[in-house]
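The full complex has more chains than appear here; those shown keep their coordinates.
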């Protein structure tokens, strides 16, 4: 296995660049992420080409990043623009690798493939809502020591909720829900819904209606390699989906290495937007849940799998609740094979599907 | 080298299963040990076959163990007996490996070979005393980061006592003792004795006689791979061995990996059985001695040997005090070779010798 290359990965939250350069490993590459005085985010190889010090341990100087050891500076394209004690221009090879970057939805995205194919329109359209000024969006981040596809599996099979998230359990339990998995091109859609259910405590706090019961739903759209938009909400019986509460949540996974993952999430709401205690509740609750409940499951699975990160190579028992996850794994496997074999359609295929 | 397979290894103390499942690696296998509501101890591979989570991070449910991630349950034979959201019976391969188990002497024993050969009578008869109701037996456990045979060496050569256990030094020192090594079939017996010696402080506290002097002895029986019964004690001159004090002590080593060991010990006494301060003294003193005095010696030896765990491959200097240890190593080497070559007698040979 290896990574899908011609696609966008989230590298960091925009807010993470406020206080100077950030070191982050993505797809096995040690990178420095920084925002120049011109306001533009840049991503470079985190290694000065002179004596190999991490540029991320230096500082932003103008629109460039300055190596802390001998003061060489590199601009957002990776070119050396200042060498303090040298006469003449920097040598042509005095540069570091750079990656295409776009900012969208409060996130800094990195293009992992050929630079000429880096089209921001290839970010799935469902993520546009992160820039919707009518919504209040909260962002969060954590690192999990497991392959990103194990977290894909987790999000695409909510039957685990009854066991590892007893407090967030769906009302009346997973087995009382109706369930549908659909494939649309290279997307996987997973629905769960239940008419006449009981909202949980956070749904009850945010909805308008005062009915005791509601029709509740969970709708997850997966895009390769691991860009998910999860919509949960509820409505009074017979009303349009989400008409009483609509809580879209991006779930975005970026491989740090084959055995560890950067997990970015957002939750957006259209109610009580000025209540910052709700923001804090989301950050605290989701960080707690992902890091102490889902995270350990993924990390135990990773530890058992070792370096062979292809789930199927371990001959797992497959349950019917794995249907969406297995489809996503098969699609991703196909896309990576196509990309490596050059027999595939244009790189845009992934998100355009 | 590898492990002797057709023999019993101690997996845990019975008391360790009182509070739910226990994770323990034995012979390089990650295992879960648990006691069902039926009271029976069971040992399974510690990996759910669905998404590879450690069953030991779950809980006991009836006579089964429940995976914490999606709630699958496995009985003591390793068979899936409950899959919460599936229709129909679990698939035939929805199971985990199990190991034959027997409880004896307050210990849970695992059979590492072919299940059909797992005969409890193959536990050496000298361990029967652990179930003797006339004796008060204290159990202890610690982990040492070294190959089990290095601890065998330690126990079979007590010349180290003068140097690393100055407080437990034999009266008048090791060199004043008489010493004999004998091989009986595949057992090694090591005697040390001295007529007219001075009991040490713990012997003096437990014996009946008020003589200043006594004939003291130490008698160790080694059985492959590392099941030892050590009897120490004393008697008035000319009286039968142990007639004034008899302190049998099991010394049991179970490989965690080739380079680390589970060390179980017991001490039994027939005097002052209700004095729990003696129990506490044994646990405290032996844990201190093994972990801070013997343990570091074994761990330094292991560190020096690295992955080559055959002592002889390192061309060590052999001293006369190594006589018992070298015999034990040669017997174990022979038994492992016979087992692997299938040219050996029936598996029962080991303990029946």
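Order of writing sets the chain letters: A and B. Residues in each chain are counted from 1.
FYI, contacts are C-beta pairs under 8 Å (C-beta built on N, C-alpha and C of every residue); 3 or more make two chains touch, one makes a residue touch a chain.
Computed from a predicted structure; not experimentally measured.
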{"item": "Number of copies constituting the complete assembly, 2 shown", "value": "3"}
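The criterion applied here is as follows: only the chains that are shown with their structure count from here on.
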{"item": "Between subunit B and subunit A, distance of the C-alpha-averaged centres to the nearest whole Å", "value": "49"}
{"item": "Residue ranges of subunit A in contact with subunit B within the complex", "value": "150, 153, 157, 159-160, 162-164, 174-175, 296-297, 300-301, 304-305, 314-321"}
{"item": "Subunit A-touching residues of subunit B, taken from the complex the two chains share", "value": "47, 49-54, 57, 67-71, 80, 83-87, 91, 93-94"}
